[in-house]
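First, the structure itself, so that you have it in front of you.
Note that one protein chain is taken out, while the other chains of the complex remain in position.
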Amino acid sequence: MTRPSGRTPDALRVVEIIPNVSKHAEGSCMVKFGDTHVLCTATVEEKVPGWMKNSGAGWVTAEYGMLPRSTSSRMDREAAKGKQSGRTQEIQRLIGRALRAVVDMKALGERQVRIDCDVIQADGGTRTASITGGYVALWMACEHLIRIGALKQSPITDSVAAISCGLYNGVPVLDLDYIEDSSADTDANFVITGNGGIVEIQGTAEKDPFTEDQFMALLSLAKQGCNDLKALQLATKQALKAA
Amino acid sequence: MTRPSGRTPDALRVVEIIPNVSKHAEGSCMVKFGDTHVLCTATVEEKVPGWMKNSGAGWVTAEYGMLPRSTSSRMDREAAKGKQSGRTQEIQRLIGRALRAVVDMKALGERQVRIDCDVIQADGGTRTASITGGYVALWMACEHLIRIGALKQSPITDSVAAISCGLYNGVPVLDLDYIEDSSADTDANFVITGNGGIVEIQGTAEKDPFTEDQFMALLSLAKQGCNDLKALQLATKQALKAA
Amino acid sequence: MTRPSGRTPDALRVVEIIPNVSKHAEGSCMVKFGDTHVLCTATVEEKVPGWMKNSGAGWVTAEYGMLPRSTSSRMDREAAKGKQSGRTQEIQRLIGRALRAVVDMKALGERQVRIDCDVIQADGGTRTASITGGYVALWMACEHLIRIGALKQSPITDSVAAISCGLYNGVPVLDLDYIEDSSADTDANFVITGNGGIVEIQGTAEKDPFTEDQFMALLSLAKQGCNDLKALQLATKQALKAA
Amino acid sequence: MTRPSGRTPDALRVVEIIPNVSKHAEGSCMVKFGDTHVLCTATVEEKVPGWMKNSGAGWVTAEYGMLPRSTSSRMDREAAKGKQSGRTQEIQRLIGRALRAVVDMKALGERQVRIDCDVIQADGGTRTASITGGYVALWMACEHLIRIGALKQSPITDSVAAISCGLYNGVPVLDLDYIEDSSADTDANFVITGNGGIVEIQGTAEKDPFTEDQFMALLSLAKQGCNDLKALQLATKQALKAA
Amino acid sequence: MTRPSGRTPDALRVVEIIPNVSKHAEGSCMVKFGDTHVLCTATVEEKVPGWMKNSGAGWVTAEYGMLPRSTSSRMDREAAKGKQSGRTQEIQRLIGRALRAVVDMKALGERQVRIDCDVIQADGGTRTASITGGYVALWMACEHLIRIGALKQSPITDSVAAISCGLYNGVPVLDLDYIEDSSADTDANFVITGNGGIVEIQGTAEKDPFTEDQFMALLSLAKQGCNDLKALQLATKQALKAA
Partner (left out) sequence: MTRPSGRTPDALRVVEIIPNVSKHAEGSCMVKFGDTHVLCTATVEEKVPGWMKNSGAGWVTAEYGMLPRSTSSRMDREAAKGKQSGRTQEIQRLIGRALRAVVDMKALGERQVRIDCDVIQADGGTRTASITGGYVALWMACEHLIRIGALKQSPITDSVAAISCGLYNGVPVLDLDYIEDSSADTDANFVITGNGGIVEIQGTAEKDPFTEDQFMALLSLAKQGCNDLKALQLATKQALKAA
């Protein structure tokens, strides 16, 4: 089997995290998984959703969008259609859950951090790139809160990253690009913390059902992939601290 | 550890599938997982979505809804709010994918079967009940097509069922009811075919991340639970054939 | 003239009121007018709409919906279409007005009872079944308020029921089913209290206009029909009190 | 009893029908029931709704709206709110049914007449004024079709008018204005053809239920009122024919 | 060159302002620019938008709508379509800005005046008629506030009017009617105060770009036209004061 990109089955695409791409946001990065580029920004708001008021705890939420021509064929703009698709809502709910898993809400205090993940260019894996980059933007926003004296220490309890895996021509491969994703038998997304805890698993048989053994092979690839992403996140944070 | 319901960790709730509950639908059943009651109907339409026209293949799709007072506190009616929630869309997309996994679309021919899953009463596990009952309604609609001469043989290639599992007070348990679901550390849904193939896995850490071993324990429970559901589906189909 | 169902002109369909069909609602019943089945639930909310605040009075409101395949041909889900039809709104406004006519709002106190009428299966007369069953659910919710000590006595001042009549092949008939309703010349709905007061009359000529005499014949049938429904409501309440 | 306006119980307000108020419409009039002013226009479209295509028959439909400051307190604009209220939809459905009752759809041919009723100023009775004036606009549009040679003879089979009645301080009165309408015990609308046939009856108890005798008194007033409106419609048509 | 209407290039249509056309509004007029008729009403609300609370200042806002058959071909009702068009929003934003330019918001006090401009009949220039008539309604509402003692003196600082100009067959002409507007090369709208200050300029090349000289010719016409409108506004106000 050869992957269209020529990558080995366990190879990530070239991944980059470029922080501080927004003049306005409290935290921001452009995350690139090959040709998939997602702009992640973190916004701190000094109020929480109504149902959390006076709870003493904060909240982290996420929104996701794709620019109309981020894809090969232009998609209609969701703002023009007047609603977000089921896919969009599913992804932004996933990003939010993933990021909340590594935040101590009491330590964050009664404020909300909103993560916006906007896909500038898509080539598969936009949700995993969003989680991976969204974490960096979130971390930066918490550092910002420390810097301005609003927090004594970071409410972030661990790092978190995400990667997709799939069965492509029957072979387990890591980090599907669009062409692989379109024809994969099985597609799975994994969200894993820096400490190796699993936060979310989503595996879907696109054609034939898969076996437990196949699934374990995908999980194994994902653990390795998230470990590499964790290293890149760490390097980014260290560079930011050194700056 | 004791489950609130007194069940053992590997015990399903009492599950019932009552077929033919609708005068109008081509297939229908009321599926009960304990106090969770879902009305599943199948509607055959002799046309397919625009993007499938002249493909020679059919389609299966699903919609999901909850009656406003199916829940402990009344929920606002989605029709009145003017849109379906992200959760609703996520669930109906899952049901559709699960059912399509066991249908040969070419054999179905250029027609669509729409599965409606309406929650009459909710007590946890509505999506897994919907898939399990939706399969029966779908199978009935295909039998109907054979009976009226529209099909020679059923396009259904396997059965499919779904069950939730979770870590409740740290213990892997099968088929969470609402009270367990609300406080579970981890919640996972599994969609498994009659032949034991996995169609969908969704695992989410609600509090702390989970480990691979914990996840394997949940998968093991799910396989057993889906096996029991498969037996009930089979008995229902046999009774219908005998009638 | 023979009615398609073989009923005599002044015969109701078999009517049943099955109370306590919901685990969660403060009052509930499944009301059946032949093959028309409507699930009615009552929800008590300890707040009133904004415009009634501090009025010292309560409110009763109703919502109505049809499951997509409650009908012979599947209807699109209103939640998916993003709005309720004019017909839906017209019916739920009627149900609300009918029920409010037998409630002393001051005696109810500053709380709201919401009646949800969801059509599980439709065969004509869903709005009249909804009012007839909605009354029982409302009464049960008030009894619940007495039972938990929130009210000393019931704010219900009378019973209320509703029935349709029509000119079918020129003959006045009671309680139209779908096949009659589709071809009736005139269709009328009557809402009448236990004491015989008229709360609402809606008569519509579907083809030729009708005369005053014809209308009086319909009203006469309706009074008799509502009297029978009142007896069934009473029996249901007595059985519940005895339980 | 004295009516706020000083009218006797059986007195209509001053009613005027001013035809040809629109430069563009195929038929138009401003109808005034006292301070209630409704602009009615008729638009002929040479196509019918999709479900009527190739039926050989035409259709008549109506839409209703209120200008934001047609009322004592400004109402929000429905276009700005993004949906029509239940009341609006109920009224425009009523107007359409009323007008269709006096049109031979086969004779109209496969075309649609749309009646727009826009309330310029409201003081009670906007729906009855809309029907009464809408009929004139519809008749004018049919005359227009004859004039341009599209029709040989008018498809209008009768005239139709509408009036409200109510129990005001217990007394049956004709043609309620806003102040009466707001405090009436019972409010009823009647749609009656020139030949005296009844097309629609809607009676609602706003406070206490009403009796059959009370209802008959309202119907009697309505017949007289519609007779007067019929005379005015006739005079308007004769003046137009003479012009 | 001859204008379709026979007017000279610098001639306005016959312009009329008929005040006090609404029983309910605090200020109102029907403004007519030839066959373009716009009903303008002013509503005083004793509260301001949320973002202005406790600012001590008031606000003026405008809404715009067209009756469905105000135009040559019937337009769909925006309330039925569920949203206002871009054109509608653009026009109502323009009207609001134009009117706010001549109001001292501090002097108005913490209240809002809403101007509704509803096009009864359209023949080009509806937005300029709306501004010209909207000013009169606004002025009347302020006089009303003085009359009831809510204000000591008018917060209106100047008058404001608007007119369109365009290049029709290459010739600069004033006050385009619909037939001119449809084929004009360039269309421009000018909002000018009584003191001759310019509040808004909007010039658009519909076909070929225009030159600075052409634009200056349009501006020159507009100044003259607004001067005439100012005189008419003044006469209307004097008549009202005299009454």
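Lettered A, B, C, D and E in written order, each chain numbered from 1.
Going forward, contacts are C-beta pairs under 8 Å (C-beta built on N, C-alpha and C of every residue); 3 or more make two chains touch, one makes a residue touch a chain.
All values reported here derive from a predicted model rather than from experimental measurement.
Asker: In the full assembly, spell out which visible chains the left-out chain is touching.
Answerer: Touch partners of the hidden chain, whole complex considered, are A, E.
Asker: Which of E:M52, E:A80 or E:A101 touches the chain that is not shown?
Answerer: E:A101
Asker: Applying the definition given at the start, please give the residues of chain E touching the unseen chain.
Answerer: Considering the whole complex, chain E reaches the absent chain at 83-87, 89-90, 92-93, 97, 101, 188, 192-193, 195, 197-205, 208-212, 215, 219.
Asker: Could you list which residues of chain A touch the chain missing from the display?
Answerer: 22-25, 28, 35, 39, 41, 43, 45, 63, 65, 67-72, 74, 77-84, 88, 114, 116, 118, 120-121, 123
Everything below uses one rule, namely that only the chains that are shown with their structure count from here on.
Asker: Which chains, if any, touch chain B and chain C both?
Answerer: Chains that touch both chain B and chain C, as defined above, do not exist here.
Asker: Centre of all protein Cα atoms: which chain's centre is nearest to it?
Answerer: Most central by this criterion: C.
Asker: From the C-alpha centre of chain C to that of chain E, how far is it in Å?
Answerer: 51
Asker: Could you give the separation in Å between the centres of chain A and chain B, each centre being the mean of its C-alpha atoms?
Answerer: Roughly 29 Å, centre to centre.
Asker: Mark out which residues of chain D touch at least two other chains, giving numbers and ranges.
Answerer: Answer for chain D, listing residues that touch two or more other chains: 83-84.
Asker: Chain adjacency by touch: line, ring, star, complete or other shape?
Answerer: line
Asker: According to the definition already given, which pairs of chains are in contact?
Answerer: Contact pairs between chains: A-B, B-C, C-D, D-E.
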